[in-house]
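For reference, the structure I am asking about is given below.
A single protein chain has been omitted; all remaining protein chains appear in their positions.
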Amino acid sequence: MKTLALLVVVITGVMLIYAGQDLPPFGDSNTDMYQHRMTQYFIENSESESGVSNIVTALLANYRGYDTLGETTVIFTAGMAVMLLLRRRET
Amino acid sequence: MTGTLDIVYAEYNYWIYVTLMMIGFYAMIAKKNLIKKVIGANIFQTAIFLFYVSLADITGGTAPILPHGGEHVEHAADVIYTNPVPHVLILTAIVVSVSTTAVALALIIRIYNEYGSLDEDVILAARKSLQPEFSEYARQKGVAEVGDQ
Partner (left out) sequence: MSRIQESVIIRTVVRIMVPFIELFALYVIIHGAGGPGGGFQGGVIFGAAIILYAMIYGIAEGKKKMSDALDKILASTGLTIYAGTGLLCILFGGMFLQYGSVPLIPDNPALVSKYLIDLVELGIGTTVAAVMISLFFDVSPPESEEGELPDYEGVDV
């Protein structure tokens, strides 16, 4: 069982290393991801559109505000779930 | 040969994350203890977080925080900022990771109160003795001898 698990893990790792050869080098700025117009748009316009100088906060609360609302709901639901599972009733 | 070495050197961060991910994946599959499985899942998640954050990094780039207010934007073009988009994605993922870990640990506490063990085989065997039709896996494993305690 352990050897089978090790085999699966090693095969996954080899496949990831093989696929990872096409990834951009560490710290490269000439990647498609960084030069993409959305990234450049966020860096240039996020302050004038949302008035916040932290681009990450502008993205989090403004452009992805609906997603962050869902995220807050997730953590709220997790807290309620743990409360339902573990809280002992005072009888 | 030097080409391969160059690739290995230029992308060394990815190999670290692949190794970290393999450790977490192995712990998730092979370990019988439920707590160790959760720890493995957390190592796995950390590897993914590091992968995304390293994708965002730019050599010589600074944190994606613009200087001061809107008055000084004219010289903002000189500064290189790292990519903010993966940071936001990972901020979301970290919160989800915390939530899933909390619920998993709460479920493990309930399982421990119910069965008195954290070992996967013992729990499956105990379930088999309680509901024989419910655990085909435990019957195939033949772990009935540990289920009597």
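For reference, chains read A and B in written order, and residue numbers begin at 1 within each chain.
By definition in this document, contacts are C-beta pairs under 8 Å (C-beta built on N, C-alpha and C of every residue); 3 or more make two chains touch, one makes a residue touch a chain.
The shown structure was predicted, so the numbers you read here are calculated from the model rather than taken from an experiment.
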Quiz item: Touching the missing chain, which residues of chain B?
Solution: 63, 65, 70, 91, 94-95, 102, 105-106, 109, 112-113, 116, 149
Quiz item: Which residue numbers on chain A touch the omitted chain?
Solution: 47-54, 56-58, 60-62, 65-66, 68-69, 72-73, 75-76, 78-80, 82-83, 85-88
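Note that only the chains that are shown with their structure count from here on.
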Practice problem: Quick one: report the Å distance separating chain A from chain B, using the average Cα coordinate of each chain. | Solution: 12
Quiz prompt | Residues on chain A engaged by chain B in the complex (per definition of touch) | solution = 1-2, 5-6, 8-10, 12-13, 16-17, 20-21, 23-29, 33-34, 38-39, 42-43, 47-48, 51, 53-56, 59-60, 64, 67-68, 71, 74-75, 77-79, 81-82, 85-86
Quiz item: So in the complex, which bits of chain B are touching chain A?
Solution: 7, 10-15, 18-19, 21-22, 25-26, 29-30, 54-55, 57-59, 61, 64-70, 73, 80-81, 83-85, 87-88, 91-92, 95-96, 98-100, 102-103, 106-107, 109-110
